[in-house]
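Before we start, here is the structure in question, set down as structure tokens.
One protein chain omitted, others in place.
Chain nomenclature is as follows: A, B, C and D, assigned in order of appearance, with residue numbering initiated at 1 for each chain independently.
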């Protein structure tokens, strides 16, 4: 157990030993074991965007077992997916990599302005499948916030009582935010704060842009002269916004992009004190050797 | 136990032995026993469309016992119906054919744009009636998705804990999809993926058309050059979309049509690697000898 | 479904369709399918007598999978065993043979005069493992009768509500009966009646001897001139005692004996209208080919 | 994941992925990681024998944290203790070594002839503390067998449903067995069989002596010419008695003895195909460096 891992675990000293043990399992697994950094493979796009948009570009990825093997071969800290995908591979890969059950999901067949994901699995499923954590998405800014926050809280209470950490994907969306605002610095920082206040142990947000969405917030940013550039400064602000660095915040890789652009984002996250990345489409939407090579470069950056 | 049946059961290795035993009961029953293929008789149209639309054309079909006998005589793998229809015949036919309790239903007296079926029976009913599975419908694309997905998930968890497989009829419908889009290739493939992610053991979808509904999806289909013709290619794509063939996907017979058209559809399903058909109206809306003759031809195709 | 199977199922017309479906599964499985007769392989001796006494004579039988395969190869109607033995093979053999979970068990490390078995599995286990029935032992004559009868009743109520038949091994033992009396005709007939009154769907007793244990009973046997010889007359009396033949009563093979002696017993059971045999030690305590040959002869007798 | 670990996990293919994941955690931890062998440190003697008899010889062992550190430093697969001892150190050591909650316990202030341990913790405690398994003791041969077996069964069902393996300490004791008989070969083999039939995932027994306790068993041992010497043959027989090697059986170190005698026992266990040792008093009742040196030698033997 490295000093850094011990330090991170100390931030969670009001959680029971079960939650901390599972945090430790993720912190001590894969190529970043012991560094306090995370690279997680998430594959919920089959549900969120549909199978062809997710897997047609790399057909072996239609097979649920592909992703377990990719996460293992790449040395990720954990693999996150919805119930069906986990069930379809877990027997073969039980015990080989920490698993995160993504227990709510949303699809774009019903692509409403104010989305609310469906709860598609239970904490008991997570225990039965041997998961190290459960994860769920909230959409701050949606008119359906209340149902999502309350589900998050209920699930979190049950999960933690059984020793499973709660990971929140906090994605601003809906009537309350503009399209541009969804990744605005003030909005992302706010989303991280909300997730932390809801009791999330790990928080996932999108890398923030230099835009400020809310007028009242802008005054504060201006007054305090919070720097908007470069990315590392924005990451630093988001990390600060999640309990002054005392909650693990990781950043999504976002849409498929050029390797160099993605690696630059990762460098910004690392320079700003971010805890790591959760990289889905940039991993599984390319041939496996290329994915492993890219993830290896990402991990090199986080290893510092 | 044939090699093919063993192979299919292996896809469900995270399910308990009870679920797999009941899958085996259906896979090993009727004229297609051992082939890994399914022809299921479903009769929920009395609830879904009303009795006259369903049975007036072949009045003996008003009697619930008619359908048990038809499924038995035709050598189907299973017979699926709502609570009332099953209760009305099960004492006489107990043990003669695997039964599927369709435990949610919808009617067209309230024919809303965004439908959500009612839960009209329980898992305990399924056990009490000696069923080999429970089935339910979801309507991806409906604004009521969330309640349906969550009911599916809760019912699935209870059913499987008691050894009963869950079958999902995944029928896109509602504000999120156009009428033509309900059978679009991208939408049907997406519906199959959603059902699989929800933990369905058997998935029923409609045969997909060559139409692509969603603009974002179209880009992916074009980029990956996914063929839209003939039907067998579309079926292949849907099967791939349900965990690369590792989930049983069967196709509805749809509206009553000419025998030749239906058999051509079946040939396409077979050529594309589909697991079989669920044929209701084309079975019970004609005299029994004709129905048996038609189903026999269908089974011949699946027997290969 | 043969006429005889239908007739037997009609005796259970107050049971729900689930219970009757599972009775039908056993009645229609194996070489005796459709005859209304049973040959069941039970292997609880590892628990009841210890492993060496049970398996040392035929060491492959230490492996739980051996017994599944033996029951399948011999064409038995069902295989019965405690939780551990079923769990250790069920994944491999799911769906190949009806299983009976023996959910209470007793050992001879604590070989008390008035035994009461421990409940070592649950009805939920039976459902989870895909069993066709649950079984349990009662010891009429033990001072602990009350706890056993009540457990039997509670388990039976739960099992049947979930569609699982209850099988009772009714073995008189304890302070209330002499050693010789344990197989006395009056005692065995009484034990069959008690099991039937407790709601057993299938009753297992030992082949009765020509001895009469209870003085009050002897008066009745003498007065009614109930014949004590040959075995077929005794079997007939036991069958009559279990609701005049309207409950399935099967007979144990007992200790390992010569083939001819065992086959003569089977002939007596068949001649007396017994429903079949449950043959453990005489099956698995010899090399598999010999066991299959013997069971084949037994089944030939029952096939009539 | 080594081939041997995969093979062992395959024996548990009817358990859910959670149970197998936790078995894998123990199999892949410490100096024996990947070998399929176990050395577990158990410290329940404070409860079972009293504090002075347990710790006075090595006073640092009064401190609960001592044992966590000893198990970690020695490279054990897991550390097992009652609730109080685990709670008193788990916050400091969360995530550093797999923990086993020993959730029933017995003391010798009430040293009855027919003991029955008290349930002193719950499955929920095990989850809350981040344990990889729960453990409990049964005393086959005690007149209180029934309550113990039933508690074991209920706890096992709950534990496994939540992904925690069940470990049974199967220690014959009570009116049914003589003092010498407690470690007799037939009795130990029987105790292993009972634990396996109760659904134990890991079974702990004492190294068997060359004595045979039960007269009926002796006949079987004589007839099958089961060798009583050397220890490796006895271990082989016990392993065979636990589902032909398909259940993990580990052996206690017993009372404090000379190093050479203990290492000889370990050599016998290894030669007989045993899965390892659970060594308490011989570990913590000596200075830590000596304990680590001894455990290191034990592990060298098991590493082969």
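In the analysis below, a residue touches a chain if its C-beta (ideal position, glycine included) is under 8 Å from a C-beta of that chain, and two chains touch if they have at least 3 such contacts.
Not measured: the values here are computed from a predicted model.
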item: Sole residue of D:40, D:116 or D:301 that reaches the chain not shown, by the stated touch rule; value: D:116
item: Contact residue for the chain not shown (choose from D:49, D:218, D:267 or D:288); value: D:49
item: Options D:1, D:88, D:210 or D:293, residue touching the unrepresented chain; value: D:88
item: Absent-chain contact - pick from D:124, D:267 or D:288; value: D:124
item: Chain D residues that touch the omitted chain in the full complex; value: 46-47, 49-53, 56-57, 59, 62-64, 82-85, 87-88, 90-92, 105, 107-112, 116-122, 124-125, 129
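Please note the rule applied: only the chains that are shown with their structure count from here on.
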item: For chain A paired with chain C, centre-to-centre distance based on mean C-alpha positions, whole Å; value: 57
item: Distance between the centres, which are taken as Cα means, of chain C and chain B, whole angstrom; value: 40
item: Multi-partner residues of chain C (at least 2 other chains); value: 90-91, 124, 129
